[in-house]
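Of the protein chains in this complex, all but one are displayed in their positions.
For reference, chains read A, B and C in written order, and residue numbers begin at 1 within each chain.
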Amino acid sequence: MADAEPQVVSTGRKGPAIPRPLLYLLLILATATPLFFDNISIPDQPADPAVFDMYAMLMTIPTDRPVLVSSEWTNGTRAESRGAFEALMRILMHRNIKFVLFSIADAQAPPVAVEVIRDLNEERKKHGERPYERWNDWVDVGYYANGEGTAEALAVSVQKAFSGKQDMNPQGESEDVFDSPVLKGVSTLKDVSAFINVTASATDIVYIQRLASKTTFLEFCTGVMGPEAIPYYSSGQTKGLAKGLRSVIDLETLMVTGIPAGGSSRVPAAVPGILPASDPRSKGRGNHYNASLHVAIVLMILMIVIGNVEMYRAKRGAAS
Amino acid sequence: MNPNYLVFRDGCIVLATLGLYSVLYRENKVFRFFEHMFLGLAVGWAVVAMWTEVLFSTWWVKMIGTADKLGHHGQPGYWAWATLLPISFLGYLVFSKKYNWMSRIPIGIILGLWAGQQVQVWFTQYGPQFADSMRPIWPNTHEFTRPDVTGISGPALASIKDTVYGSQAIDNVIYVVTLLCVMSYFLFSFDVKQKLLARTQTTGRWLLMIGFGAIFGSTVMMRFSLLIDRMSFIFIEFVKHDVLRR
Amino acid sequence: MNGLNRILADTVPPPTFWNGVYGSGGLWLKIILAFLIVSVALVFLKDAGPRVRKYVVGGATFLAGAFYVFFYFYPTPLNRQPGEMPQNAGEAVSFWLDDAVPTVGQIANIVAAFLLGLGVYSVFTVHVKRVAKQSADWGFSVVLLLSFFLMVGLGYADWGMKRIAGPKLDDPSNWGIVNYGRSFLFDGLLQNMDAAMFSIISFYILSAAYRAFRIRSIEATILLGSAVIMMIGLLSGFEYGWNHVAHQLPTTGTYAMGELTKWLQDCFQTPSLRAIQWGLGIGTLAMGLRLWLSLEKQGAN
Partner (left out) sequence: MNISSLGSLVAEDTWQNQYSNTGRFALFFTVVVVAFVLLNIWRAEKGGRQGKDLYIRRIPGLNAIDEAVGRATEMGRPVVMVPGIPSNVDAIVMQALKIFAYVTRVAANFGNPILVCCAYAPVYTVATEMMRDVYQREGLGDKFDPDSVRFISDRQFAFAAGVSGLMLREQAAAVFLMGDFFAESLIFAETANGIGAIQVASSTQNTQTPFFIAACDYVLIGDEFYAASAYLTRQPVLVGSLIGQDWCKMVVGTLVFIGMALNGVQRGFLDRPTISSAMQDGHMKPLDKPHPIGKKETTMAYLFSPQSEPDLAGVNHRGKYPPEELPESDDKVTNWK
């Protein structure tokens, strides 16, 4: 019977040849060194249909209505989430889509997102574009402690869910967010053009269970959440999905190249790029980290190979 | 924000990061210092968040109501929330030798609420997945590969999506076999002396390993990207920008 | 005042026995009475016999769970609009259930939040004891307690200031020492220590891969194989090169790296994840039933 149930025993208790500290030092070098070379550019050919759908959906949602952006990440997952959020903001800002910012995961999430918007505005000013103004182009309605309840309320009425929230208008006064140009005339999810979740925790399930069917639901998640998010994308509950750093890199590429007709299964027409390849902004956070990612993964595969060679040698040594 | 403050803050962050990393070499006093600081801050923040992020808005405000302000309508308070206070505090009796049974009441309430929800969400969560797994295992067309959909839209595209091509049928067979074999591995009350079951269970385990390998591979990216980001913080943002001002 | 009018429509409920006006003596009296009555009832209960105890704990658990079970099996009023009347008594119940869900959903959160004090108590007993006895590492316990009190003090002070000043304090240029202090501890140290600990995982992944990822059995080989293919698929540069070569092959497209990883995900990862998840789901449901109906023996056996 034992042969039918092999045990999962995998630890090699004999000391490996490469000491751990050296291994760690190698990894630090592998990840840090490429960061100093700004001009390394690694070719990318996006193939993930989920990212194509994400970009195509973002480029085709109506611009006359706002989108709801639930930003559920903080600096703990800055590596992947910030790149994703920046890519999202660049597209929204390019298309002049107004947005509402909020969070159900972490009280610190909205301030972190606001900081990114501030940085992007600096960048826009540098390129001679108008900054995206708080109150006129976007509002921050803050953090909601009871995620499930808030999602439930949003599904029934956006107005009810965000009622009583205030944000600062350009004159520096607090005013009801529903008096802002962003939320004017919005009452239910039918009045927003998409619901976008940028997340590092399981908030996507909360939204999928409660409101994803009532609007265009798009999701930016971290690489770890990817495998669990795919089933919802393939069943159509999520209309576009970006999973982790690789998807950010792909999105940055698509922002330059655009998508040919039929490239996205959910948007039949061709979608143009928004940035010329010569624009330094086309090399976003994703591209910046790509070289390091390559070196790190190659190092990982190399270590697996070395480990196996060592084992093979030890076995042969023991046999002879 | 004051630039000097930022340099000071970033310097402290780098120190803390390196302090925590030092455990990779071995457990030492520097790590212990930052570990205890980390725990102190984390528990402290939990105490702050307990009131400011949970109890204040979901309990206190609900209980006493809110005042009417301009542009912000006042809400009445509901006194019944007050009953939760004594019930919750029964939990603290866990240290009492005589009355510790009472600490089970608040826990029982939390557990009961959770358990009831399971009945509610079970089918909503898994039902659509059952339906999605019922994939036809034979083609309904003579073509083998799915045509390239580039440039196709409308009814033609919908028709392609509704058709099961030969290659898809093969994939579907693999899908269903994987699903059923893995499920059979998780049958516990059947004697595996039955040859067929033993074999499907072993196959199930192997197929499971392909799945786990794929998960492992795809999550590695995030782990590394977090390290890359830390390195970017230490070397680019702190050393290059803050210290060397470049 | 557009906003004001709009919110009026359905957010302010009528006065009933259950609620009271903010700050009114009546409401406070009710709150204090509710607190006292429940407290006194619980004091009377404390010496209950073992049988009664079982019924009290089991009953509380059952009632809490019964709400959701009833809510699930009772018809839901779909397409309900604000201000609508129920058509009859049956629908009135479903309206009530619908309205009660958000409230009931909060109870677990609130009770759990009150219990946090127990956790703090645990941390304190360990570390205060250590400081008092001056046993090994007591200095670090001082560090822990100090950072705890700093965080709590500055956290609450900052929260209070922000409640009084409103959104003005969202702008760092209006900050004082308290706000800077909280931001330093929370946004600076705590959040970044989180990120540091999070990133430590990548070191461990590398050492685990080197140490344990070995071709020692069929299973390990399968695991390793699919993991390596997925990892290679993450490298955009490698994928680019591979596809370039694959394009030279007679059947274009089919051998693209993306297709391979997608195939692995669709044909193996998704079904095996689902199979495990279904088993876990049924297991969770069964355990939920056992807990709800108090079928399991309490404590350890």
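The rule is short, and it goes like this: a contact is a pair of C-beta atoms (placed from the backbone, for glycine too) under 8 Å apart; a residue touches a chain by one contact, two chains touch by 3 or more.
A quick note: this is a predicted structure, and the numbers were derived from the prediction, not measured.
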Partners of the unshown chain among those that are drawn: A, B, C
Touching residue (missing chain; options B:Trp59, B:Trp79, B:Trp114 or B:Phe235): B:Trp114
Contact residue for the chain not shown (choose from C:Gly58, C:Gly155, C:Gly181 or C:Gly288): C:Gly288
Hidden-chain contact residue, picked from the options B:Val94, B:Leu157 or B:Ile236: B:Val94
Residues in chain C touching the chain absent from view: 5, 8, 10, 12-15, 21-22, 72-81, 83-91, 94, 108, 111-112, 115-120, 122-123, 125-126, 129, 137, 190, 193-194, 197-198, 200-201, 204-205, 207-209, 211-213, 223, 227, 273, 276-280, 282-291, 295-297, 299-301
Contact footprint on chain A, counting only the chain that is left out: 1, 5, 7-11, 13, 20, 76, 224-225, 227-228
Absent-chain interface as seen on chain B, which is shown: 20, 23, 27, 31-32, 34-35, 38-39, 41-43, 45-46, 65, 67-68, 73-76, 91, 94-95, 100, 103-104, 106-107, 110-111, 114-115, 118-119, 122-124, 127-128, 130-131, 133-142, 158-159, 161-164, 176, 179-180, 183-184, 186-192, 208, 212-213, 215-216, 219, 223
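Criterion: only the chains that are shown with their structure count from here on.
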Chain nearest the global centroid, as defined over all protein CA atoms shown: B
Highest C-beta pair count, chain pair: B-C
Centre-of-Cα separation between chain C and chain B, whole angstrom: 9
Junction residues of chain B - those touching two or more other chains: 24, 52, 54, 58, 71, 73, 125, 129, 205, 214-215, 218, 220-221, 223-224, 226-227, 229-230
Shared interface positions of chain C, touching two or more other chains: 3-4, 7, 11, 106, 109, 186, 192, 195, 198-199, 202-203, 205, 218-220, 224, 228, 231, 234, 265-266, 269-270, 273-274
Chain A residues within the chain B interface of the complex: 1, 4-6, 20-21, 24, 27-28, 31-32, 35-36, 77-80, 107, 143, 145-146, 164, 166, 175-176, 209, 222-224, 226-227, 231, 234-235, 237, 243-246, 260-263, 265, 268-269, 288-289, 292-293, 296-297, 300
Parts of chain A lying in touch with chain C, wherever the complex brings them together: 6, 8, 10-12, 16, 18, 20, 23-24, 27, 31, 42-45, 47-49, 74-79, 108, 111, 114, 145-146, 148-149, 152-153, 157, 159-160, 163-164, 166-168, 172, 174-179, 227-228, 230-231, 234, 246, 249-250, 290, 293-294, 296-301, 303-304, 306-308, 311
In the complex with chain A, residue positions of chain C that touch it: 2-4, 6-7, 10-11, 82, 101-102, 105-106, 109, 166-168, 170, 186-187, 191-192, 194-195, 198-199, 202-203, 205-207, 209-220, 224, 228, 231-232, 234-240, 243, 256-259, 262, 265-266, 269-270, 273-274
